[in-house]
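Notes follow the structure.
Yeah, one chain of the complex is gone here, protein chain that is, but the others are all in their spots.
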Amino acid sequence: MGATPKPARPRGRHFFANPGPTNIPDSVLLATAHHTVDFNDPSFAEVYWGCVEGLKRVLRTTQHVFLYTGSGHAAWEASLVNLLSPGDAILILESGHFSQSWGRMAQEFGLELRTVPADWRRGVEMEAVRAALAADTAHAIKAVGVVHNETSTGLTTPVAAVRAALDATGHPALLLADTISSLGSLDFRMDEWGVDAAVGGSQKGLMLPTGLSFTGVSEKAMRAHAESRLPKHYFRWSAMLQRPLKSFLGTVPTSLFYGLQESLRLIEEEGLDKVLARHSRLAGAVRAAVQRWSGNDGPQLFCLDPSRYSDSVTAVLMPEGGDADALRRVALQRFNLSLGGGLGPLGGRVFRIGHLGDLNEPMILGTLATVELAMRVSGVPHRAGGVEAALDALAA
Amino acid sequence: MGATPKPARPRGRHFFANPGPTNIPDSVLLATAHHTVDFNDPSFAEVYWGCVEGLKRVLRTTQHVFLYTGSGHAAWEASLVNLLSPGDAILILESGHFSQSWGRMAQEFGLELRTVPADWRRGVEMEAVRAALAADTAHAIKAVGVVHNETSTGLTTPVAAVRAALDATGHPALLLADTISSLGSLDFRMDEWGVDAAVGGSQKGLMLPTGLSFTGVSEKAMRAHAESRLPKHYFRWSAMLQRPLKSFLGTVPTSLFYGLQESLRLIEEEGLDKVLARHSRLAGAVRAAVQRWSGNDGPQLFCLDPSRYSDSVTAVLMPEGGDADALRRVALQRFNLSLGGGLGPLGGRVFRIGHLGDLNEPMILGTLATVELAMRVSGVPHRAGGVEAALDALAA
Amino acid sequence: MGATPKPARPRGRHFFANPGPTNIPDSVLLATAHHTVDFNDPSFAEVYWGCVEGLKRVLRTTQHVFLYTGSGHAAWEASLVNLLSPGDAILILESGHFSQSWGRMAQEFGLELRTVPADWRRGVEMEAVRAALAADTAHAIKAVGVVHNETSTGLTTPVAAVRAALDATGHPALLLADTISSLGSLDFRMDEWGVDAAVGGSQKGLMLPTGLSFTGVSEKAMRAHAESRLPKHYFRWSAMLQRPLKSFLGTVPTSLFYGLQESLRLIEEEGLDKVLARHSRLAGAVRAAVQRWSGNDGPQLFCLDPSRYSDSVTAVLMPEGGDADALRRVALQRFNLSLGGGLGPLGGRVFRIGHLGDLNEPMILGTLATVELAMRVSGVPHRAGGVEAALDALAA
Partner (left out) sequence: MGATPKPARPRGRHFFANPGPTNIPDSVLLATAHHTVDFNDPSFAEVYWGCVEGLKRVLRTTQHVFLYTGSGHAAWEASLVNLLSPGDAILILESGHFSQSWGRMAQEFGLELRTVPADWRRGVEMEAVRAALAADTAHAIKAVGVVHNETSTGLTTPVAAVRAALDATGHPALLLADTISSLGSLDFRMDEWGVDAAVGGSQKGLMLPTGLSFTGVSEKAMRAHAESRLPKHYFRWSAMLQRPLKSFLGTVPTSLFYGLQESLRLIEEEGLDKVLARHSRLAGAVRAAVQRWSGNDGPQLFCLDPSRYSDSVTAVLMPEGGDADALRRVALQRFNLSLGGGLGPLGGRVFRIGHLGDLNEPMILGTLATVELAMRVSGVPHRAGGVEAALDALAA
């Protein structure tokens, strides 16, 4: 029905292997194309509450969820302003570009930023986390922030181990986890791991357009919220609780709930455990291909610690002198394949392959083969046979 | 493609005559069902910048526009936190529920709230606005907030007259206008009227789903922004300016831009002046119907001042003892017509007919006839012939 | 996603009150936008057989259904070529333009056409049908063709009475019924009424795009098929029976089955009896409006026999000298309302209001009010108050 000219691209399906947002299944896309309804209409309420319950099952929580019209950054901000007060200290575990952004955000709200530094290719050492907590005998640290899956580096940080460090040191700080690129893709267990605020968004493992973000909130965090003195309105949980849907200040993005209803249905039809296993299997194929390409002088896995490999995104470090963005341009403009770029200091040196959400073998193999083709036509040194290696991994 | 059961409704097209969100044209709905793209992809940038230019034409500005993933409340909040500092005074012109909300938001951010009070059925007297400004000889008031079209009461406040009052009193305060339910429906001229921040959202006259909101910002406001000390991150304009798209912190809701591209095309195909004339014509038909229904003891136009009538929403006051929400339930559950309810103190006493966006004669006549049918089967006293009166108005 | 310019129309929802094709519910429209699947894929077969079963429930048959990629005319043709042989006689009951077309088609295939003539405003007299059958003592007539609901005149012919005439006269002819504009809108009972071939299409009461048509076929008709000698390939039932889906020669229009699955779900969610009752209620409102308009010199119901009124389409005869097509142009071009035109000899003298499929009170009232508005601005003489009369009918 549309009628506005759009810029031309190469023909055929756009391959979106960017680590976020992610591919949206057709059925979800069409479900979001829902005509307008009143968010106070009882028939919407039924859809809505079903989604909230489903979201809790994906978060593996029975506690609270607050939702916002906003992107992942909105949910980060909501978590800080609802839980903390000016001058509070927050301890952020370094993992890459997004842990840095979260830290800067904290500073902009007048919080004291403390960091557990890390080599971005290896992630924080848990011993250093424990040490930082143990040293804070005055309990100035009110919250510990961990990015479960760092999209910029393809690195995970074990949230359960952070909880263990808090417990081991008897530290009462709240545990905040950014699950934006892990939820629905990697194993995450809010209640079991004692997470107090789990920050998520619609546009990754939930396979929706950008526009809906949320925080899973523990009872302990609700008590902290009552004491919080950072200014807020749009994100204020206590005000939300007085509204019929117990979330959102202002108009509710009803369209996205029709999509969320369908994406939760897809997840539960497959089974969350099988969803995670599929991510793990396809991620293994990606890493096998990259390791084949490496040879002596080819591109390498950015992450150096196999225990921290991400199953939702793989960052690939270009060979010395290689231009990741030039390679990405070839992939996009000649072959209609969108790869992620390097963020912050990794700009131009890293490209990223997203492998989360609605993904299967033909998609990932087509992506890997096209990366290899793009390297070939761009003259990026690499050992051939990446797809072969991926096939070996998948056939195993 | 979807597969999740949805609650049943009466068959046939859902008639959405709620004053917001509003009806989304099919072509816009389908345009938003766009597969995922990278917001840094050059082919998206072309769509994006075309939308920003189009949005400026609808705002009638050549200055700045900042966009957010968020609802209208987000854009309100963005305007306050980007322009003001703790302790600043803001003068809000009362118009109904939403002017009150804006005031409360200001207080939550530590601003000093001053109000020009008004009878909600008549709106502020401009003389009172001038007096309030003239009395502020110390220029403690840093901003004046006016809701151009108050969705809760169906009342407009003349923004140009507020500008005149500022000029007449030589007051340097910034002029902030909430155009959420006026933009693209009523005449609004940001630059000509000297508006410093124009707050808008996607889900009304722009005929899009909820999820995108924005502020048109004057050069004068940009200078105030540089001095502003309210804490902020997600909404910080100066940080946005350092990003390629000059808006948004975090992921960009690309889907909505494909829809916005189409809705701007529709507006410009028809011509903005004709869009406004159509709203005026259809609004006249609605008011004619309500006035016919009034008779001696029927429902009445809530707004008592014809010069303040809104052409995008009409609030209707029930007869003494009538239950607006019971009437709305009949309309929705028997006839698939969604009407707006009364907000705040008007709850249960008022229903609202939205008549903005993608609307024509059959839609408005079907709505009015169904309201009359619902009154009849509900036993709400009214004089018959509302549709006749509307036909008289439209045939004129 | 589309990008091709389309001709402009008045804004707002297109009101489609043409008697066919008909309005397609959004959920059906989106269901048809299904990606391509192999029609031999087992997961499609599941959808397919569910649709065939549902279609049988709407036809009220437990016998056979054959489906074609084609429009209603294809299903007509399929019924003739599968059942008859060159030189066979067919008796067509006159009802309007479509009964005439069916007769011409029969002649083009070398059949002998016999007709029970009728006044188009009253339909055939059942006595004349009985007489024609009784006169055919040699049983040269191999088939009797009846248009259950004649879309061109808004006239029904009682199929059960035709069966009674066959039985009363002991005539062995096959009973063929055109249910194109009755199925899913009017009461039709294939098995109970002894219909041997029931011809239907997707684009009316089944609320789908044009493209799928079908014949319900009795066991008796299957025996006749075995003897039939008219040439055929695309429509040959015996060849279809050898294919896995037992229908279709060549590629299957899979998209439409995803839509049909949804439209059958909608029909069964509401309940077929309630669907028919809704058609009857809304049709009554349309006739009430037209009768009010009639006055002394206004437009009139074309059908003069209340027992033959159609609940899916109303043909309206213009006042002497009135130009139905000029009125339709005003409705379409000024108000975005599409009305049906007069067919064959009724061209220019009749307009038709379709009221079948996905329809409710606001839609029908909006349509009627807009017809009245169009008559007013076009200067068509009429008594005002049509919508009032419709409201009276609906409130009763």
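Things worth noting here:
As written, the chains take the letters A, B and C, and residue 1 is the first residue of each chain.
Criterion: a contact is a pair of C-beta atoms (placed from the backbone, for glycine too) under 8 Å apart; a residue touches a chain by one contact, two chains touch by 3 or more.
None of these values were measured; they are calculated from a predicted model.
For the chain left out of this panel, the touching residue among C:261, C:294, C:312 or C:370 is C:261. Among the residues A:68, A:237 or A:258, only A:258 touches the chain that is left out of the figure. Set against the missing chain, the residues C:12, C:72 or C:96 yield one that touches it, C:72.
Panel shows chain A; residues 1-2, 8, 10-13, 15, 23, 25, 27, 30-31, 33-35, 258, 266, 269-270, 275, 278, 334-337, 358-370, 372-373, 376-377, 384-385, 387-388, 390-391, 394-395 of it touch the chain omitted from the view. Within the complete assembly, residues 1-4, 6-9, 14, 16, 18, 20-24, 26-27, 29-38, 40-43, 46-47, 68-74, 76-77, 104-105, 108-110, 201, 203, 209-211, 230-234, 236, 248-256, 258, 261-262, 265, 332, 338, 340-341 of chain C touch the chain that is not shown.
Across the interface with the omitted chain, chain B contributes residues 1-6, 26, 30, 33-35.
Here is the rule we use: only the chains that are shown with their structure count from here on.
Counting hops only between chains that touch, chain B reaches chain C in a minimum of 1.
Taking each chain's centre as the mean of its CA atoms, C is the chain most distant from chain B.
Comparing per-chain C-alpha centres with the mean over every protein C-alpha atom, the closest match is chain B. Centre to centre, using the average C-alpha position, chain B and chain C are separated by 44 Å.
Mean C-alpha positions place chain A and chain B at a centre distance of 34 Å.
If you average the CA atoms of chain A and of chain C, the two centres end up 53 Å from each other. Of all residues in chain C, those touching 2 or more other chains are 1-2, 30, 33-35, listed in ascending order.
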